[in-house]
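Left out: one protein chain. Kept in place: all the others.
And now, subunit A:
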Amino acid sequence: MSERAPPAIAPVVSMDAITKTFPGVRALDQVRLDLYPGQVTALVGENGAGKSTTVKILTGIYHPDGGTIRIDDAPVTFAGPNDASAAGITAIHQETVLFDELSVAENIFIGHAPRTRLGLIDRAAMHRDAAALLAEIGAPFGTHTPLRDLGIANKHLVAIARALSVDARVVIMDEPTAALSHKEIEELYELVETLKSQGKAILFISHKFDEIFRIADRFTVFRDGAFVADGMIADITEDALVSMMVGRSVNQIFPARSALVGEDVLQVVGYDHPTEFADIGFTLRRGEILGFYGLVGAGRSEFMQSLFGITKPSKGVCKINGRISVIRSPADAVAAGIVYVPEDRGKQGAIIGLPIFQNITLPSLGRTSRSGFLKLAEEFRLAREYAERLDLRAASLDQDVGNLSGGNQQKVVIAKWLATQPQVIILDEPTKGIDIGSKAAVHDFMAELAAQGLSVIMVSSEIPEVIGMSDRVIVMRDGRIAAELSGDALTPETLVRHAAGITAAPELQEA
């Protein structure tokens, strides 16, 4: 499979041996990617495989550290996005970059509008050309419509019309269906067919296997920033694609744990939200680490924040130690013994501008004060206790938490919650964006907490972490629980299958 399939036609774009390094991370290591005219190439890989970096290099936003990009077999370098656009490469992003206050025609032609002889914008020509483009892709709205009046699907159409207006030869679609309804997705497929018939090369990025097998002609697989394989979709099965994506190497070392799982601590029944998730129910036991796996957008963080009182569920019951807890705010959640370490550390976790000790004691002020009056000595004592327990690296406890490294900020956020002596701690992507050493420290610490009888919920998109740390894993897809896995059933393949909705085995065919 690693042999390059002999192409019947020459590729429009050919990336070869592309390498890109960020401080501390090798995002891409000698990858290659070919895009052919009139064909859809699916770029497949887990989170962090290097797909976004590749798109950014192709569109001139990043400069590769090494390797070559060829267009029609001639090497090119892009100094910036304008060069990529001039070379006929255009991208339609998940969140389309358009201007809400301008009309459809203005959005399509911004930057390259037809001009009159005086150098002014030829509005008549612009609207005429825009109307022709919209007719071509079957858009159901006029050129004068303000963009803000359009829904997401129609905004995508504008973005596609814009791509056609610059006479793009290569169209990159980065998870274009993530926010679309079923019917809109069907319309998008038709549009992709239209673009194919015009000879455009399409790079299609998606986590959804049904889509890939429906519209892609070719595939390229990346894993951990490296090229794994490419070939024709017709020659491959879903199973083979999954195993190429996840690989066999779960070679990180995770702490050995003897699961001393106790009685039920948290019971969640029928949590619903109008848009984000539906019918979430599970039980968490004392000393257990429960993993939550799913694709980005599966509703995991949204559900966790609902459990923590940030967003209100439309219905659902949460019981702690068998007693119903009504959680309407994070303050209620903390009082009930549920705490949440958010993924967005800088915005939701640490309070930058406040000293370390004040960050740690903020939710525990009730215990470090007397009748509402602060007792600084008590605060320093509590902050010191947890800072030392987490081996915090800081110059002093009254240092601004903003001066700490990411890993140490994360320690402050965890210390803040442990100081409240919670029953349940929810960790949302706890090791995202921190170096390998700190990762291992966080993993060790999680194991230690569970051994001390704390119940841990870990939301993670990293398969090795999910498998290495969890006693049990709940897989979410489209806001629902797709599966609960443990023991021998917990493998990289089963995780990916359930998360992506591959219905190969009969017992997986649920709603």
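Simple rule for what comes next: a residue touches a chain if its C-beta (ideal position, glycine included) is under 8 Å from a C-beta of that chain, and two chains touch if they have at least 3 such contacts; residues count from 1.
The criterion applied here is as follows: contacts and distances are computed from a predicted model.
**Student:** Unshown chain, UniProt name, "Autoinducer 2 import system permease protein LsrD", "Amidohydrolase family protein", "Sarcosine oxidase subunit delta" or "Alpha-E domain-containing protein"?
**Tutor:** "Autoinducer 2 import system permease protein LsrD"
**Student:** Tell me which of A:V334, A:A450, A:I467 or A:A500 is the one touching the absent chain.
**Tutor:** A:V334
**Student:** From the list A:I61, A:V76 or A:I352, which touches the chain that is not on show?
**Tutor:** For the chain that is not drawn, the touching residue is A:I352.
**Student:** With the missing chain put back, which residues of subunit A would touch it? List them for me.
**Tutor:** Answer for subunit A: residues 308, 310, 329-331, 333-335, 340, 342, 347-354, 357-358, 362-363, 365-366, 369, 372-374, 380, 384, 387-388, 390-399, 416, 420, 441, 444-445, 448 touch the chain left out.
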